[in-house]
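With one protein chain removed, the remaining protein chains of the complex are shown where they sit.
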Amino acid sequence: MNVTTVMLVCGLILILTGCVELIRTRHMLKIIIGLELAIKAISMFLTLGGWLNGNMALAQAFIVTVIVLEVVVATVLSGIAISIYHKHGNMDIRNLRNLKG
Amino acid sequence: MTVLKWIPHLFLALPMLALIINNVIPRARIRTTTIAMTASVAGAQMLLALAGVFLLIASGGKAIRFGMFWDAAKNVGYFRIDLVSMFLLMCVGMVSLASALTALTTIDDHRGSYTNLMMVTMLGLNGMLLVHDLFSLYVFLEVTGLASFVMIGMYKSTRDLEGAFKYMALSALATIFILTGLSFLFIKAGSLSFDVLTPALFDGALSGSTLLCWVALVLLISGYSIKSGVAPFHSWLPDAYESADTAVSIMLSGIVTKIAGVYSLLTLSRLFYSVAPLKTALAVLGVFTILVGALLALAQKNFKRIAAYSSVSQMGYILLGLSAGTELGILAAMLYLFSHAVAKSAFFTNAAALEKQVGTLDIDAMGGLQSRMPVTSASSVVALLSTTGVPPFAGFWAKLLVLLALWSAGLRGYAAFALMASILTGAYFLRLQKKVFFGKPNPRWNEVVEISGGIRVSEILLTIVTVVVGLAFPLLLVYLQSVGLIG
Partner (left out) sequence: MNLAIYLCLGCMLACGIFAATSRKLIISAVALAVVSAALGVLMYVLGAHSAAIFEVSVCSGLVTVIFISAVSLSNGDRQIEAQDTAEPRRKKRFLPAILIGAGALVMIAAGFSGFSLGAPVAAASGASFQEVFWETSQADIFGQMVALIAGASAIVVFFKEGEDK
C-alpha cells in the first residue's frame, strides 16, 4: 500500500466527484465547481508524475499552464452564465431547452 | 531554402500582427476594413501554405524545427512543421477565407470582436499544427475552443448563448478526460514530447504504470472524440452549429472540429502506430459515426441542422481513413478532410445566402428556388455531389482513396460498409435539394433575388476549387508518386 497508490486513488475519487457534479447539477455555476475540482486532481496527478520521474521542473511548467488556462475558462463560463441569467432570471439549466431536434 | 525558413514563422506572426493592428487603431476608422484584414490574413496563409507544401516536397520532405521569440539557450526548436501540417495549414487558411468573405455580409455588429476572435482561433489552430509536444497540443486546443465558444455566443441572443453553453459544458468534460489521460502518460513516460512517446510505453505486463497508459489511451480517445463531434459524443454539435452566426458555423464545421479532433487523433495514431486496439477503436467509432449522423440527418427540417449532422457523418469517413494505419490511409484522410472542408463551407455559405435573401431556414417552407437563385443552387448541387462521392468532383477521389486504404489494410468489411453508407448520404442530401431548390416554386418567394457580394464570391470560389481538384486529381496522384510520397 504505497503512498503513491493512495494518492492515485484519492485523485481518481476527486475526478469522479468533479465529473459527476458537472454532469448532474442543475445550477450553471456549479458546473464551474465540478470543473475546478477535477483540475485540482489533475494537478495532483501531474505533481505525482513529476515526483516519480524526478522531472519536477517539467511538471511544474505543466501545472502552471493548466492553472492559467482554467482560470480563463472559468471566467468565460461565468460570463456566459451571467448573460444567460440576464435573459431568464435564474441559473437553471432546464431553461436551455429552446434548441431541440 | 531561405524562403522555406521564414514561411513557418509567418503562420504565427501574421495573425498576431493583425490582432495588434485591430486593437490599436481606433474603432471608428477600422470598422469598415477590419473584416477585409481578416480575409487578407486568411488568404495569405492559404497561399503561403500552398507554396510551402511544394517547397517542402522539393527540399526532401523532412520536418523543420524552429523557435520564435527570444533565443532559447538550449536552442531546442519547440515548433516543428512537416508535410501534413503544411497541408492542414492551407486548409485552415482556405476555410478562414470563406468565413471572412461570408462575414462581410452577415456580420454587422461587433466587427472588431469578430476579427479578434478569428485571429485568436487561427492562432490556436496554427499552433496546434506546429507543436512538437502533446501538452502544447492540448494548450492550443483549449485556446481554439475558448475562441469558438465566444464566437458562438457573440450576439448574445438566447439561442446563441444556449448553443455556446452546451458546447462549453461538454468541452469542459473533454478537457478533463484529455488532461487526465495526459497526466497518466506523464506518470509513466516522464515527458510528453513527441520524441519520447512511443508504442513501447504499452509493452509489458498489465500492471502499475502500464495499466495507467492503457487507461490514458481510452481517456484520450474519448476526449478527442468529444471535441471532434464523433458519435456518441456528438450531441453538442447540431445545437452549436445552428445557433451560431453562419460565418462562425463555416469556421466551426469547416476546420475547428477537424483540426481539434481529427488532427489530435491523427497525432495519437502516428505516435502509437503499432498499438492494434487503437486502430480498431478508430474504425468502430468511424462506422458508428457515419451511421448515426446519416440517420439523424434524414429527420431534420432545418437547413443548418442537416448540414451539422452531415458533418458528424462525414467525420466518420475521416476516422476510417486514419484507422487503416498506412501512409495511404493518412493521405486519404487528409484529402477527405480537404474536400469535406470545401464542400461544407460551400454548403454553409449557401445557408447564409438563403438566410439573407429568403429569411428562413426551414426546408418545408422553401421550394423551387432554383430559378430565383441559380448560383446558390448550382453551388449547393456541387457540394452535395462532392460529399456523396460522385465523379468527377473532389469528394469522389477522397472516398475512393479511403476505400482503397481500408481494402489494402485488410479492413474489407469496413470498406463495404463505407460504400453502402454513401447511399444514405445521397438520400438526405437529395431530400434537401428537392425541398429547397427543385420542385414547385412556392409563390411566397417570387421576389427573391440572388445573393451578391462576398457570399457570392465565396460560393463561386469554393465550387471552382471542388471541380478543379476533382478534375486535376489524377495529375496530382502522378506528381505525388513521382516525388515518392506514395508507392
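Quick notes on this structure:
Note that the chains are named A and B in the order they appear, and that numbering of residues resets to 1 at the start of each chain.
Going forward, contacts are C-beta pairs under 8 Å (C-beta built on N, C-alpha and C of every residue); 3 or more make two chains touch, one makes a residue touch a chain.
Note that the coordinates shown come from a computational prediction; the quantities given were computed from them, not determined experimentally.
Partner chains of the missing chain, restricted to those shown and counted over the full complex, are A, B.
When the full complex is taken into account, the listed residue touching the unshown chain is B:V120, out of B:I7, B:L48, B:L88 or B:V120. Although one chain is hidden here, its contacts on chain A can still be listed: residues 1-10, 12-14, 16-18, 20-21, 26-30, 32-34, 36-37, 40, 43-44, 47-48, 50-61, 63-65, 67-72, 74-76, 78-83, 85, 90-92. What chain B contributes to its contact with the hidden chain is residues 12, 19, 67-69, 72-74, 76, 78-79, 110, 113, 116-117, 120, 123-124, 127, 130-133, 135-136, 139-140, 142-143, 146-147, 149-150, 153-157, 160, 187, 207-209, 211-212.
We adopt the following convention: only the chains that are shown with their structure count from here on.
Our note on geometry: chain A versus chain B, Cα centroid distance of 27 Å, whole angstroms.
Against chain A, the residues of chain B that register as touching in their complex are 135, 139, 142-143, 146, 149-150, 153, 156, 158-159, 161-166, 168-169, 172-173, 175-176, 179-180, 183-184, 186-187, 189-192, 238-239, 242-243, 300-302, 305.
The part of chain A that touches chain B in the complex is made up of residues 15, 18-19, 22-23, 28, 31, 35, 38-39, 41-42, 45-46, 48-50, 52-55, 58-59, 62, 65-66, 69, 72-73, 76-77, 80-81, 83-84, 87-88, 93, 96, 98-99, 101.
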